[in-house]
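Apart from one protein chain that is not included, each protein chain of the complex appears where it belongs.
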Amino acid sequence: MSKSYPPMHKKVINVFMLSLTGLAALLVVSVLLFILGYLVWHGARSLNWAFFTQLPVPAGEKGGGMANAIVGSGKLLLLASAIGIPIGLLGGIYLAEFGKGPFSLAVRYTADLLNGVPSIVIGIFVYTLIVLPQHHFSGFAGGVALGIMMIPIALRSTDEFLRAVPNTLREGGLALGASKAQTVVTIIIPAAMQGIVTGIMLNLARVAGETAPLLFTAFGNQFWSSGWNGPTASLPVVIFNYAISPYEDWHRQAWAGGFVLLAGIFVTNIIARVLVSGRHSPARG
Amino acid sequence: MATPPALFDLKKLHHARRARFGDPEPAETEPLRAQFTVADMNFFYGGFQALHDVNMVLPEKRVTGLIGPSGCGKSTFLRTLNRMYETVPKTRVTGTIRFGESDLLEFSPTLLRRRVGMVFQKPSPFPKSIFDNIAYGLRVNNLCRNRDLKGKVEECLRRAALWEEVRDKLNESAFSLSGGQQQRLCIARALAVDPDVLLLDEPCSALDPIATAKIEDLIFDLRRSCTIIIVTHNMLQAARISDYVGFFLQGKLIEFDAARKMFQFPSNKLTEDYITGRFG
Partner (left out) sequence: MASTVTTPPPMMGVKDAPEKLSLMERLKKGDEVAYLVTFASALTIILITCLLVQHLWVESALSRHAFGWKFLKTSTWDPVSDQYGALPFVYGTVLTALLGLVMAVPVGFGAAIFLAELAPRRVSNVLTFMIELLAAVPSVIYGLLGIFVMLPLLREYVVPVLQKTLGFLPIFKGTFYGVSYFSASCVLAIMIVPFIVSISREVLLAVPQAQREAMMALGATKWDVTWKSVVPYAQRGMIGSIFLALARALGETMAVTMVIGNVPAISASLFAPGYTIAAVIANEFTEATGDLYVSALIELALVLFAVTMIINALARLMMLGMKSQEVAH
């Protein structure tokens, strides 16, 4: 007479909890599918050539597009990358290759601190830093705000990917008479390049959707913004303004804009993640 | 009194090798020169002393083997010769090491390492093509014009006995080679900068016997053009290829002598115990 082990009630609990937690996971995933589906349904339908090429029309009228907002977002991201990526990359190289001791600890802690600051506070900071002295909103201020948000992530990600490169490569370079700087630039960074690029892409995707820091820096613009010195429209801010407005047509355009924004972010994310998990190191168990 | 029997018959081992390479014995009157002169060297990892009062003269253009049980400090000693220990924090060296007639510390580390090359235990080619691996040292030190690069790379690969195996795939990743080939690639890479000395840190420990034999042949081939100092835990290997041998134990140099003498008639009881396998 064999007794089955574990006892029946334990087996029942096991199956029950498996289902419950599985349900929770399914619930979360279904939210994603719902968001995606709804935006595709509502947003993609409203996409037309005008959306991408025309400027907004006055409030209440139908038609027009978000051309200036899309270009504006592009400009802001360009400036943000020019600020955030070099500082984050070089700082990460310092932490991984040169730094040791309390200064490095301070840098890492500060980066985490800055990363945790709500984006609206960063917006206020850049407002007091740039907008107030200049007495006007500007694309420059908006780019700086987004750039500051990019720095801590770029720093940590570069730091981690560089440290993941095995030390034998560093020693190999040094043993051939290369200086530390040469080893880092010609061996270590290329070895970590995939991870670094992925990190940059994910960073950009995150910052592209930020609205709050732009509310009082780049502000917004119904027309094209020339140069960096004037208020600049951006996709997330326009979506926000249109969504809370009372106009039907603007709601429709908000959906379209939302779809474009989300599509850009998702595509960037998927490409970046597939890059990393795809061509991983030769020894992958 | 009868002389004690020799522990190993080195004549047989060397005879076989010389038959293949046709290498005559170096003339005994050829004056030996000192490549490294180590005096009263002590080495510390933080508070731990890894090497005690090491005194040694390493000859030029010969193969010197360093043997001893694991943890005895032979790898640590090797790394003092090209100042690689400086990349590790909290390390300290006292005493003097002379490279030729000048103190090691007077050299700039990067220039020193060009002249004293190193090959590590685990074959670690750079994640680049085979060609770029060899060319790395040349490029980084500006040793060679671009148009001469191809010729120099071929020369190094021939010296390392790898040319025939890789001539058709120079642009492929170095990782496409087998472990033994990768290690020979690393040796070729080290040879590219024409070093005076080649330091080998247990280069065959991760390889199969056939690859090991190939590398030993390579070392034998190189020894008259380059000083070779090889750390190995394989005594037979040391017996096969070394001209001189140093035996380390617990951070101290116990005996240093010509290989022929040390393996057959060691002066120190500890050496004899180690060679006959009584410990280690």
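Per-chain residue numbering starts at 1, and chain names A and B are given in the order in which the chains are listed.
One rule holds in what follows: a contact is a pair of C-beta atoms (placed from the backbone, for glycine too) under 8 Å apart; a residue touches a chain by one contact, two chains touch by 3 or more.
As the structure is a prediction and not an experimental result, all values here were calculated from the model.
K.L.:
Decide which residue listed in A:L95, A:A141, A:I187 or A:A233 touches the omitted chain of the complex.
P.N.:
Of all options in A:L95, A:A141, A:I187 or A:A233, contact with the hidden chain holds for A:L95.
K.L.:
If I consider the whole complex, including the chain that's not displayed, which of B:S70, B:S102 or B:N146 touches that chain?
P.N.:
Looking across B:S70, B:S102 or B:N146, the contact with the absent chain belongs to B:S102.
K.L.:
Kindly state which of the options B:V119, B:I254 or B:I275 is in contact with the chain not pictured.
P.N.:
If we include the chain that is not displayed, B:I254 is the one touching it.
K.L.:
Since one chain isn't shown, list which residues of chain A touch it in the complete complex.
P.N.:
Against the left-out chain, chain A lists 5-6, 10-11, 13-14, 17-18, 20-25, 27-29, 31-32, 35, 38-39, 86-91, 93-95, 97-99, 103-104, 106-107, 110-114, 116-122, 124-125, 127-129, 148, 151-152, 155, 179-182, 184-185, 202, 205-206, 208-212, 215-216, 219, 236, 239-240, 243-244, 251, 254-255, 258, 261-262, 265-266, 269-270, 273.
Keep this in mind: only the chains that are shown with their structure count from here on.
K.L.:
Which positions of chain A touch chain B when the two form their complex?
P.N.:
Listed in rising order, the residues are 100, 166, 168-179, 182, 186-187, 190-191, 282.
K.L.:
Would you tell me which residues of chain B are touching chain A in their complex?
P.N.:
82, 84, 87, 89, 109-111, 113-114, 117-118, 120, 122, 124-128, 136-137, 140-141, 175, 186, 189-190, 192-193
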